[in-house]
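Next up is a structure, given as structure tokens.
One protein chain omitted, others in place.
Right, chain A next:
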Amino acid sequence: MATVKLSIQDKKDLDKFTKFLALKAAQIIVQSRLGEKVQTKCKPHSSGTDWFNLAIRDLPEVLAEAKRALCGEVVTARLPLCVEISLRTVEGDTMMLETWCLGVLPEQCDPSVRVTYTVYNRMGILLKSLVSVTRVTPAYKLSRLQGPDSYVICYRIYMGEPQLHNLGEGYNQVRVGQLCTPVGTLHLSVSYRTKLTISPQSTCRDNSIMLKSDHFHPDLSPRHLRYQQSEDNSASLSDTIKVGAFADSCRQPQSPLEPDLEMPNVPFSSLLTPRQQSPPQPSEPSVATGGGTETDDDGNGNVTPHCDSRRSSCSVVSGHEDFIMVDLKTPFAGGNTNSELGAFYLECQSAPQLKTFSEQPTLAEQVGDITKTLEAFETSMQEYDEMLNSLCLSDNNN
């Protein structure tokens, strides 16, 4: 063997650096998809959390999720690490947008490279490239336009080979960068969807289909996979939403949030619940709405996510729930005509009830009525027979 034996200290350092490379990469990717502009300050003195001399904020929820996926110290042996970004519409349709993958090629190693200096600095450059590249894939623009009324961006972090079959036809793969270490070449790449049209055929109603289709994949077994998914903070994301044609444009800005709280505190908290240890279960619709309710409750004081998208612009919701009457402010029209039309429509919509239905007799009365009617019919039987006979006779005559 020509390879120089790595000192124990170097090996320990390398593992530590790789672990933090993976943790910081996950932070960069997820933070770039929150729909907000990122800004971190330069610091004259690096502190303990400022790895690679790059000011990357640590979101506790993302950190917990990434650590859970990494699960232990010896990261290099367990790579690849994947961060999957997907989109979920208010209707519950899901579309996987991209998968970022940090992997290692053990066969391409450079035993001569200095771990503490060269590898560490190159990891810093790789993360800078990641910061730059996360802004140019199609999912970035989508994430900036997300909102509780349209769609939210979700993420999940897992170990194992990237699952790319949900990226649709003709997905692109781009290399972000790589660096040689004494134990192999670390490489970071992204595969992203190029066909962004959402259609019922190409999407799954929920994640259950996506995950079950790969039921026997070893990486999806409970032992290997730590599955979690969360909504982003819809409250802090709504600043950039485009307002729809009939949507209420004077929606309250989400000002109550303090600048320091702009990170998704509440939505990501669902990551910390104990069910994370469970295998990839079909995500229940209630989980999704539950997340939304939490968010709304936090930001807007609303309770149900459905009302959130329709609030205040809907003046009447009919009994059938599927029809919403929008109180249109018609230009140039007098206020009265508008309300008259509305009143007329309302009358049609909710016509007065028939007396028959409002004055329902009791069961005893009804039974009594039936007996009486039957008796009346029996007594008049002779009459009916005669009428029938007369009809038959008249038929014969014709």
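Methods note: a contact is a pair of C-beta atoms (placed from the backbone, for glycine too) under 8 Å apart; a residue touches a chain by one contact, two chains touch by 3 or more; residues count from 1.
Everything that follows uses one rule, which is that contacts and distances are computed from a predicted model.
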What is the missing chain called in its UniProt entry, if the choices are "Autophagy-related protein 101", "SKP1-like protein", "Exosome complex component N-terminal domain-containing protein" or "Proteasome subunit beta"? "Autophagy-related protein 101"
Contact residue for the chain not shown (choose from A:8, A:42, A:348 or A:393): A:42
Would you mind spotting which of A:20, A:140 or A:155 touches the chain that isn't drawn? A:140
The one of A:9, A:53 or A:194 in touch with the missing chain is A:53
Thinking of the whole complex, not just what is shown, which of A:23, A:131 or A:157 touches the missing chain? A:131
Given the full complex, what residues of chain A touch the hidden partner chain? 37-47, 50, 53-55, 122, 125-126, 128-129, 131-133, 135-136, 140-141, 144, 174-179
